[in-house]
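Only one protein chain is missing; all other protein chains are in place.
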């Protein structure tokens, strides 16, 4: 964390033991699920849209998206980075932010996030946001790639892959990608939900499903067939790749209750999946269920990324709820930031602050030792991801 | 709030910043979902029944309903209004309360609630509880009406409306009610649950459904046909009326899990609904889901009424959970009080106290500014409802 500008434990200092506070301020995080930053300036309407994950609609005229936990958190924690006082009002924040060029803004926020390694999902809106190289350059930290399974499958379709060739072409493309990626991600939550048949499909079933898909979607393919969703995941599992799964909170295109991670039991019980680490992303409001699955399955990990940003001042409570059943070796840190670099910073800031308040309370009460608290913070903040993804 | 008798921040004073505390004590609330008060004295058995929302059964002999969070909260917060000390025992409370005539009791509790506008559901047990005029008179604050859709539909049936006339008759009755109502309410949660086909039914489908309904129920009609439930809501939406929907906590006639607001996605995605404000009522234990929907849909509002009363000392935690994803312009205050005027007071008291403790903590920690806290309290306590219902 950069000194002077931002103290993630401001106003909470006396409640966090000193060594734990130091460790949390200085911890180099691995943000295991994140996206790039906008490379061009955006206008205020676009910015406010970014403060609402759930809705694709224009904001109602009677309100501003700043009037939300995430809006307040940005005014509190990001204002110092743009030269404005903490909790400056929305107009003041916007004015100060707008005075900075995108590259400068990105660099300030990304560096202040104290992330030592970004693990980036490159499969969404790649054109408008920074790629691996630019993220690494602007942040001063290395970046690794996560391949989005549906994006690659849809690309194969756009290249007129024949139904009979699809399964092999997909597997070959995965193998070809292996040297440059550290894992894959599925967004089947947005396509068919989790309550599907998760058994490994036979190749002839894939042929039929692809043929039907082509017949339906033509040149604008959108993979939402459950059988193909299962095929993609099994193909990645055959290579033993870490598999990220979008779970819970997201925009309203998904049926939130159909992304309850308990509905993944059919997949998790498949013996052929056991070699892959399964990363449950976000999970809110099903993070207790995710913690349970991380206890019940040796290969399941989880995070509460995105949710932390959106609940703002409530982050300590959500962080605490995520510290119930899940073994400490199985939780990961992520921001799931996209586009707006405030989110990269906010994820880091709210997580460090929340861990300080939550673990600090337990240390003060004698429930945990301070050295345990530091160790667990390092496990969740970096060590678990380093091990699970095999990072440097 | 009346001074001297009741300080909603008693025992928590030093944890709530002074201006926020003043604002919360003095805020004139809009109780956007509430019922009238009993006009006649009730006996203790009836009173205790009112302390249990879930059960229609007689209370087991081994217990008193006073031994619950709501019972303790009444003894704590309502006792001073009947001239008894805070936390007087149950018998003492009952004795002090019984010494007051219903009109006096109602007036004391209603006025102490500090509500400046009541928005009253008149569709349930109208005969035994006070109507708009009496509520206004006893409380000294104006009252507006919410029309219960199922009640009006069942009344049409009792007047022998022919199946072929029902749709038009219902729409005409709604139009006729327009000048005197500010919105409508559906209790389909109690009739068919939310997991139904929410598309707008064609009029000929309505004809068939009404005919089947008459054949089944005869002179004692109870509307529980899903198609008719959808018809009622769409009819109200065509007029752009605010639509209240009972969600979650209620008596065991409903299947709680079938009133998860996520099951309303089919309705909320209907383009023809977008013009109406949709008010999700109660929501517990699905208030996090409700906050998500309020973010995801520009026309969705939510409250945690009724639940606040029933969880008593836990109200601050439930209030805090409701302050996660939902934009602050989309949450409303309600007590959902019915019959017993203690509930009208308790909703107000526990909400003010909880907001003081929760927002006060954030202000003390530097997460929120005090002026933001006051502004958000006013939005949720009154401004949002005033705007959404178009009240004075």
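For reference, chains read A and B in written order, and residue numbers begin at 1 within each chain.
As a working rule, contacts are C-beta pairs under 8 Å (C-beta built on N, C-alpha and C of every residue); 3 or more make two chains touch, one makes a residue touch a chain.
Please read these numbers as outputs of a predicted model, since none were measured by experiment.
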Sole residue of A:132, A:239 or A:325 that reaches the chain not shown, by the stated touch rule: A:325
Residue in contact with the excluded chain [from A:127, A:179 or A:366]: A:366
Listed residues B:65, B:130 or B:277, member touching the removed chain: B:65
Sole residue of B:255, B:270 or B:365 that reaches the chain not shown, by the stated touch rule: B:255
Contact partner of the left-out chain, one of B:41, B:99, B:172 or B:313: B:313
Subunit B residues that touch the omitted chain in the full complex: 10-12, 52-55, 57-60, 62-63, 65, 67-69, 72-73, 76, 86-87, 249, 251-252, 255-257, 284-285, 310-314, 317-318
Residue numbers in subunit A that touch the chain omitted from display: 260, 262-263, 265, 268-269, 288-289, 292-293, 295-299, 320-321, 323-330, 362, 364-369, 372, 376, 379, 387
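By our rule, only the chains that are shown with their structure count from here on.
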Rotational angle, Cα trace of subunit A fitted to subunit B, multiple of 5°: 120
Rounded Å distance, subunit A centre to subunit B centre (Cα mean): 37
